[in-house]
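Shown here: the complex without one of its protein chains, the others still in place.
Chain naming follows the written order as A and B, and within any one chain the residues start at number 1.
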Amino acid sequence: MTRKTLLVGKTFPRIEAEAKVTGQSRYWLDLPPATNTLYVGLVTSTRPHARILGIDTAPALQHEGVEAVLTAEHISGMLGNMLCDRPILAAHTVRYVGEPVALVLARSPAAAHSAAALVQVRYDDLPVAITADESLLPDAPILHPEFSAYQGAAALGGGDLPNVAARFTMTAGDLEAGWAQADVIIEQQYHTSVRHHAALERHGASARQKADGTLILWASTAAPYALRKEISRALGIDAQRLRVTCARVGGGIGAKSRTSIEALVVAAAMAYPGYTVHLELQQSGEFTSVFVRPALSAYLKMGVTRQGEIVAMQARYAWDVGASADACLETVWSAAYAGTGPYRIPHVAIDSEAVYTNHTPAAPMRGNDMAEVHWAIEQHIDQLAAAIDMDPVAFRLHNIVKGGDRLALGQIMHVTGLDQCLQKVTAAIDWQRRPDDRPSMARGKGLALFWSPTTVAPDHSAEACARFDDDGCTIAIDNEDAGTGLHTFVAQLAATELGLPLDWVQVSPVDTAQGLQYPQRKATAEVCSVGNAVLMAVRRLKVHLVQQVAAAWNESPNHIDIIDGIVISHATERQQALDEMFRAGIATAAGPSFLRPLEARGYATPSPFFASDDPEIASILYFCAGAAAAEVEVNRTTGEVKVLQLAAAVDVGHAINPDLVLSQMKGGALQGLGAALWENLIYKDGVPINPDLYNYHVAMFTDLPAQLFAHIVEVPQEGGPYGARSLAADVPVLVAPAVANAVAQAVGLRLTRMPITAETVWRFLREN
Amino acid sequence: MKYPISFHLNGKIVSLEVSTQETLLDALRQRLGLTGAKEACNEGNCGACTVLLNSAPVYACMVLAVEVDGSAVETVEGMEGEELHPLQKALIDQHGLQCGYCSPGILLTAQALLAHNSRPNKTQIREALAGNLCRCTGYTDIIKAVQVASRARR
Partner (left out) sequence: MLSYHYVRPRLLPEALAALQREGAEARVLAGGTTLVRQLKQQRVPVSLLVDIKHIPDLHSIRIDSRSGSRIGTTLTLEELAAHAGVQKYYPLLAEACAAVPAWQVRNRATLGGEICVGSRRSAILAALLCYEAAVTLHGAAGEQVRPLSDFIRDVYSDKSLLHGVLLSHILLGPRLRRFGAVFRGLYQYPGQRHPVVGAAVAASYYEGNFQHARVIISGVNPHLQRYTDVEQILMEGTLDEDRLQRAAVELGQALHPVDTTQASAEYQRAMALHLFRQAVQGLRTQLGNSK
């Protein structure tokens, strides 16, 4: 008898790869133009913080081809998932440069563009706070004076200080007792920069209201269901009236799972029924009007005994979330509940807060929330190890959380491959060998561990739908694959379960018309919840299929199986190819018996590992873990830092598609390197001065370190589909602190501010 | 202002009227329906729009359509013949793409590289492709794909 081929744990090309490399894939901007289109010229704030005194739309309305100019008078509503704190259009106040203030609707893109320049907004400038530290000063301007009236505000523990939108705290043990046990206590402040997602594809959206009043939105989004929910609520319409559909996504990096400008076109389409309203952001808009990644100001105090035991930790994480906190709430939450890093610490007090500032609202980046926190923790760990004269590897191994340990959260930790990851990366860069310095060049090695909670929203059930017809099997899930490999992952699970060759399975473009009821909001939980939902759907599908065949063949369903696309009876050895069954009917003695198209739905409600007292925000499913190591060379005269080798290892549970996982890791590693050395959206007096790809440096081909290693560690995740835990989108977290630790080893100084530029190193070397 | 232009596009002559504001990228995508060349930054900073102009890689977003009158332009749509081009195949097999937005541009630059240098080493590949950004993959697998493709060509 033929053996069943397992399609999990094996490398396949991405299922949509061929369409992408031939240019056949359609991304949002590639969709054919609609007739009767009104193009949006977006008028955005030029001020970081100001009252709007008046908007003069008359000159723009005079412009040829202009149909209307819409302002907050015509479009109102607050966007948000848990906290509705982002106006669709600025009404009385602007809070960041790039904030949408008005929409010009015109017959051509050129007219929209020129008329937008004619809209005159009169401002009365207000004081500006651009960092969390600034916003927390007693005399800081208050960004949202009406905060307490926002929907969702009450549940978040914020509002206790002006500009604090949310506050989460975690405590364990007795901090004072902890300090008393410690032989060495180190305190330090760390800062990360505001970064930008910089996916190549810009944001864009178009919408139309049909004669029957229904609305359709086409958007460059990976999360149509989440958009539908947020937009319909903000505009006060029934969710069923709005259909959201997406094309291929040209990279999300976190910024395409949340709602921003899409609500504008839906509102405008409602005002102009029958027209397609089309909005394309230009490059500067992409940097200023959608999302950035939040910056963190972290204060850490940790105590350690001479024997190398970390006994106490106090942390204050002040997140600079920009003008809206909603998209960052999970980040801020995770920082509190996972804010110890992967270490066993008995006495803990962590406070994590979302702080409003006058820049573009922040959102998660590349699937992960913990990068900034580890920038602080992992540097601190190195400092502690040095203070008690212990090797950083031994110190970490001694203190890491292992399976069975009780966490500060109170829960018992599950098993991860954290220690294996550490071994992999230290071996990869030959950790034991101290690098040789040259007179003008100092070399150093550094490492970092990470853990990151996979969080799920309270409405965290996932749903999938599987169909079978003569095109093969089609799976519908709620998230587009913005590059993570999610769709290939899902197809591999389905093909394995159904006994089909991989190319019989496709994942359909995501569209709310498919009617899934339980959309996910977050990309990182998908592996577990979406994967399990898909497994259930295809298992049900298979049962239906087998039953039909069994009935036609007059056999027991127990004897029938599908292997490599062939339906086989183990009892009678009778067999027929499945595609033929669909084409020509099930062969029976009495002639063909036609197979009905089949459909089945699957659901998954994973049970959380940890749920906090803030049930509205999230709960933790499990922790992902990994390690990174870097070797750097620092030019003592100029301060230039060059990364010679970089290694990352992540425990993904089970790599359903090993090469795709490695590809994620390598991509993440380079992004992490960018965070460490270059990426920084700089604001001068509240105005971003490098909002384009020429001035904001995204790692290029020539930035790749000479040696880049990626390693998979597999300690199966209980409850994960085939033991899978993650697609390894987490790597950027690791790399930046590993590089910082390597620089510290090379030149004996600690750079606590991201990014580590040549000038900062130079200045430090000169002053010390 | 409108001007008639004609040029070779993937080996065939095309003629159309273009305005002076239109870029080559606009003409390809909006007038000729070839959306393989991607529009990303639209300011000459990323390479997603790369096409070959008289065999040389250029940013199509920074070339005016009127300028290409009388030239030869190649886009990703012209790469495959009966089968996928070895570079396309290698990019798939080596996992040199994630979201794929950068892929068409990278393929054309790499094609031009292999036309100049049939056996490029890693450094040469990096340098030739320095004008193409990829935010997703971290480049390693793209470099590998170009090497594999260079070996696959006779």
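As a working rule, contacts are C-beta pairs under 8 Å (C-beta built on N, C-alpha and C of every residue); 3 or more make two chains touch, one makes a residue touch a chain.
Just so it is clear, the model here is predicted, and its values are computed rather than measured.
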Chains shown that the absent chain touches, full complex: A, B
Hidden partner chain, touching residue among B:V58, B:C136 or B:A149: B:V58
Where the missing chain touches chain A, by residue: 110-111, 113-114, 637-638, 640, 677-678, 682, 684, 689-690, 694, 697, 699-703, 757-759, 762-763
Interface residues of chain B (partner: the chain not displayed): 1, 3, 19-21, 23, 42-44, 47, 50, 53, 56-59, 62-64, 66-67, 69, 109, 112, 127-131
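Rule of thumb we're sticking to: only the chains that are shown with their structure count from here on.
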For chain A paired with chain B, centre-to-centre distance based on mean C-alpha positions, whole Å: 29
Chain B residues within the chain A interface of the complex: 21, 29-30, 33-43, 45-46, 48, 75-77, 79-80, 84, 88, 91-93, 95, 97-104, 107, 125-127, 129-130, 132-143
In the complex, chain A residues that touch chain B: 13-14, 16-18, 20-27, 29-30, 32-33, 110, 198-202, 248-253, 282-283, 482-485, 659-660, 662-664, 666-671, 692-694, 698-702, 704, 708
